[in-house]
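Written out below as structure tokens is the structure these notes cover.
Moving on, here comes chain A:
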Amino acid sequence: MADIVLETRGVTMRFGGVNAVDGVDFSLRRDELRCLIGPNGAGKSTFFKCLAGMLTPSAGEILIDGQETTGWHPHEIARLGIGIKTQVPSVMDGLSVRENIWLAALRVLGRQGADGAVADALERLDLGDLAARPVGRLAHGERQRVELGIVIAARPWLVLLDEPAAGMTADEIERLAAVIAEIGRQAAIIIVEHDMQFIRAIARTVTVFAQGRILMEDHVDAVMADPRVRDIYLGKKG
Partner candidate 1 sequence: MTSRREFLAGSAALAASGLFAAVPGARAADPIKFGSILDMSGIFDAYGKPMDMAMRLAIDEINAAGGLLDRPVEVTAYDTQSDMALYTQFGQQLARRDKVDVVHGGILSASREAIRQTLRKSEVLYFYNVLYEGGVCDRNLFVTGVTPAQQVEIVVPAAIKKWGPKIYILAADYNYGQITARWMQKYAAEAGGEVVRTDFFPLDVADFGSTIAKIQSAAPDIVVSALVGGAHLSFYRQWAAAGMKPKIPMASTTLGVGNEHKVLTAEEGDGILVAYNYSPEIASPANERFLKGWTDKYGDTSLIHEIAVSNYQGVHVWAEGVRKAGTLDRDAVIAALTQGLSIDGPGGMVAIDPKTHHAVLDVHLMEFAGQKLKVLESFAQRQPVDTQGVCDLVANPDDNTQYEIKI
Partner candidate 2 sequence: MSGRPDIGATLAVLVVFTLLALVAPAVLETYTLTILLIYGLLAMSLGLVWGFGGILCFGQAAFYGLGAYSYAIAAINLGESTLPFVLGIVVPFLFAGVLGAMMFYGRLSDVYLGVITLVVTLIFFKFMNSTAGPEYAIGQARLGGFNGIPGYQTLNVPGDPDAYIFGDDFYYLVVAIVLVVYALLRWLLASPFGRVAVAIRENEARVELMGYDARLRKTALFAVGGAVAGLAGTLFANWAEIVTPGLFSLGQSAEIIIWCIVGGLGTLVGPFVGAMLLGYLKFALGQQALIDNTLVLGLVLVLSVLLLPRGVVPTLGQWAGLARRRRPRRAPRRRLRPARGGADG
């Protein structure tokens, strides 16, 4: 059990009369990299928001590192050492790339350690040239990278990423896969993702969501081969 770093029991999120997430039991091992996939409306993003503290589940509980975090605020969850990246690039547009990343590092490492972590993150994400630019003026993919920089600069041991590859060029996706693989060496990762190619490039185990529940959980190749998965993607998404 010491192996399990994140666990949910019967997590349910109700909006009006609809259960967007419906009794999800989920667990993640230390150093595991897990992808959550599923068609639009399957509940994976809502589930992600419950994990990140951006939504409070209507029922069920969430345990992170053995600690119950149900109903915690995002900042409290982040303080456990968890890096979170949301779906739409969430960055401070008015501040420079450097400042964005520095703020993340500052909380964890203090003023002394922050500068080093910033330099490190800038280098790993190849943002060095953009460091002084205000984030609001960057392209979409670049902003995604800045947000990743924010996440890794805080040296998390568990990373939650919601569609990190959205809007990136093929080139960028390739680099992203490398960065994620590198993060994966020090941290467990949960990625919500659409891009199957990207998932193949990074993932081992994949959890498939459909209609608010977990449809199946298996190795990426097995999932891709499963007819049910094809059905929900083809049937629902056309």
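Going forward, a contact is a pair of C-beta atoms (placed from the backbone, for glycine too) under 8 Å apart; a residue touches a chain by one contact, two chains touch by 3 or more; residues count from 1.
How were these candidates chosen? In short, all candidates are chains of the complex that A comes from, given by their letters.
If you're wondering where the values come from, they're calculated on a predicted model, not measured in any experiment.
Visitor: Which numbered chain among 1 or 2 touches chain A in this complex, counting any copy?
Guide: Here, the candidate touching chain A is 2.
Visitor: Of all residues in chain A, which touch candidate 2 in the complex?
Guide: Residues in contact with candidate 2: 15-16, 46, 49, 52, 54-55, 73-76, 78-79, 84-86, 90-96, 98-100, 102-104, 106-108, 111, 114-115, 118, 132, 134, 136, 147, 150, 154.
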